[in-house]
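One chain of protein is taken out of this complex; the other chains stay put.
By letter and in written order, the chains are A and B; residue numbering begins at 1 in each of them.
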Amino acid sequence: MDILTQQLFNGLTIGSVYSLVALGLTLVYGILHIPNFAHGALYMLGAYITLTMMLLWGVHYWIAMAVSVLVVGLLGVLMDRLVFHPLRNAPPIHDKIAAIGILLFLEAFAQLIWGADYRTMETPYGQVIDIFGMTATTQRVLINIGAIAVMILLYLFLKKTYIGSTIIAMAQNREGAHLVGINTNKVAMLTFMISGGLAAIAASLSAPINLVFPGMGHLVILKAFVIIILGGMGSVPGAILGGYILGFTESLGATYISNDYKDIIAFLLLVVILSIKPKGLFSREDF
Amino acid sequence: MGSLLKNRGWVIGALAVAILFPFVLPNAYFLHILTLAFIWMIAVYGLNLLAGYTGYLSLAHAGFFAIGAYALGLLTVKTEINYWLALVLACLITSAIGAVVGLVALRTREHFFAIYTLCVGYIIYLVIDKWDGLTGGVRGLIGIPVPSNIGPLSFETPLSQYYLVLFFLIFTVLVMYRIVHSLTGRTFIAIRNSEDLAQTIGISTMKNKLLVFVLSTFFAGLAGALYASFIRFIGPDIGYITIIFDLLTYLLVGGIGTLAGPIVGTFLIVAVSQSLQFLQDYRMLIFGPLLTLLIIFYPRGIVGAYYDWRMKHTAKKVKRTRKEQRYFESETVDAEKKVKEG
Partner (left out) sequence: MLIETKKLTKRFGGNVAVNEVDFTIEEGKINAIIGPNGAGKSTFFNLLSGSYTPSAGQVIYKGKDITKLSPDRIAKLGVARTFQTTNLFEQSTVLDNVIVGHRLRTKSNLWDAVLRTKRFAKEEKKCREKAMEVLDFVDLTHVMNQQAGSITQEEKKRVAFALALATDPEVVFLDEPTAGINPGETEGLADLMEKMVKRKITVCLIEHKMKMIMKLADKIMVLNYGEKIAEGTSEQIMNDPAVIEAYLGGDASA
C-alpha cells in the first residue's frame, strides 16, 4: 500500500513535467502544424540556463528560472522567425528536417559550453517532509504545485484574455483567423514564446530531481510526442491529461513490471494507438 | 539522352577514382575511412528511396541499420553459420521486420509517420540495449568474423574489404538507378507528388509504399551487416537516433531525391569531418545549421542545385539559339525580298 501511494505520487510528479513539455509542443502544433523536434533542446537549454545562473552568479532559484523562461522563450521566437516562418509553404518534410537541424545544433552548442558531463542542480527545497504518511522532498511537492499553477495561468490566459483567444482562434482555423484581422505572424511568435517558456519551467522544476546533460531532452521530447498524439495533436486539455496518464503508467509500470523497460511503455502505447487509429486519437475522421 | 551522356562522364570518373584510390594513395587510415563512408552511402541510398523518391521521412532507419548489424553479428558469433548465408539472412530479417513495421507505419502520414518511426527506432534501440541475454546489452558484441573466403578470394585484409564494400555500393547504385528510371520509380515519385492523385490514376499506394519501405530497410540492413563485419564490434549506440540524424545530413547535403546525392553528401561530410578532427564532438555545431539552411535555400542539396543550374543553362542556350534562328530566318526573308525586289 505504501509503495502504491509513493508510486502514485511519483507518477503525479513525472506527469506534471510531461504535461508542461507536451503543452508547449501541442500549442505550436495547433497553430503552425509543425512537429517541433527541437522542443527537447529548448527543454535542455532551460535547465542549463537556470543552473548556470545559480552557479555562476549565485542567483536565487526562482529568479534564475524566470531568466531561463525569458531566454528560452526568445529563442523559440527566433526559431520561428529564422526557420519555420520562411518554410511555411514548403513541402511537409522540410520543416521536420529543419527542426532536427536546430536540435542537433543546440545540443552540440550545450556540449561546447557546458561539457558532456552529467550535472546536478542544488535546490533550496531539498528537505524531506512527511505528507499523509509518505515521505517526499519539498522539491517534488513544488513540481506538482508549480506545474498546476502554470497550467491554471495558461488556461486563464487562453480563455480570458483577448490575445490568448487569438491563439485559440488561429489553432482552429488559420485562414479564418487571418481574414478576421488577426496578425498570424505575431500569434505564431507569441506561441513559440509561450512554448519555449513552458519548456524552461518544466526543465527548471524537474532538474533538481534529475540530472542535467546535453541529451536530457531526447526521451522527454519523444514522450511528449506520444502524449500529444494520445491527447490529440493541438489539444490543450489532451496534453495535460495525456501527460498525467503517461506519468502514472510509467511509475506503476516501473514498480510492477520492469524498471529496465519502463521507457518503452510510452512508445509501445503510441505504436498501439497509431496501429489502430492512424490519424491519432480524437482525429476528426474523413476531413 | 544528352543528360545521360553528360552523367556518364561523372560515373566513369568516380568509379575509376574509387577503384584506383588504394594504389594511388596506399594509406591504411584513408582506406578505413572510405570503406566506412561506402557503408554509410548504402544506408543513405535506402533512406533516399523512401524519403527522397516517395516522400516518407523515416526516422527508424538507424534501428534497421542496427538490426542488420546485430543479425549478422549474432548469426556469425552465436550460431557460427557461413558468413555469406548470415549476410543474406541478416538482410532478409531486416526486411521482414521492415515489412511488419511498414504495414502499420504506412497507414499514417506526414508528422504521424515521422513520429511513429522515431518511436519505432527508439524501441529498437532500447530492446538492443536492455536485452542483455541476446545482444550483450551495453557491453556490445565482439568477435564478429570477417567475410569468409569465396574460392581463392579472401577478405582478411582491409584492402579486400574495401573492394568488397565498393562492390556492394556499386550494386546498390545500379539497383537504385534502374528502379528510379522505370515505371516502378515513376510510381513512387507519383506518390510523393500527391497520394490522392496517384490513387486516381490507378496506383495502389499502400502496396507501392510497402514495397519501398521494405526495399529501403533491406539496404539499411545490408549496410548494417557490412558494418558489423568490417568493424567487428558493435554496441547499441549504432541504433541510436543520432545515427539517423547523421544519415539525414549526408542525404540532405548531397541532395534528397537525386541519384548522386547520397554519394556526394556522404563523401563530402565524411571528408570535412576528418579534416576537422578537433570538431568531432561538436561537428553538429556546423552540420546542424547547415542542415537547416540547406532545407530553406537548397532543399535538393548540392546535386539538386547543380541540376537546376544546368537546366537554366540549357534553357538559356535554347532561347539563344531560337533567337538566332529567328534572326537568321528574318534575314533570309529580307534577303529574298531584296532579291525579288532587285
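As a working rule, a residue touches a chain if its C-beta (ideal position, glycine included) is under 8 Å from a C-beta of that chain, and two chains touch if they have at least 3 such contacts.
What you see is a predicted model, and the numbers here were worked out from it, not measured in a lab.
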The listed residue (B:7, B:79, B:182 or B:274) that touches the chain absent from the view is B:182
Of the candidates B:203, B:231, B:268 or B:293, the residue in contact with the absent chain is B:203
Contact residues on subunit B toward the hidden chain run 175, 178-179, 182-187, 189-190, 192-194, 196-197, 199-205, 211, 215, 300, 307-308, 311, 315
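The rule we apply is simple: only the chains that are shown with their structure count from here on.
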Subunit A to subunit B, mean C-alpha position gap in Å, rounds to 34
The residues of subunit A that touch subunit B in their complex are 29, 33, 35, 83, 86-87, 90-94, 96-98, 100-109, 111-112, 116, 218, 222, 225-226, 229, 233, 260-261, 263-264, 266-268, 270-271, 274-275, 278-280
Per the touch rule, the subunit B residues reaching subunit A in their complex are 51, 55, 57, 104-105, 107-112, 114-116, 118-120, 122-123, 126-127, 130, 241, 245, 248-249, 252, 281-285, 287-293, 295-296, 299
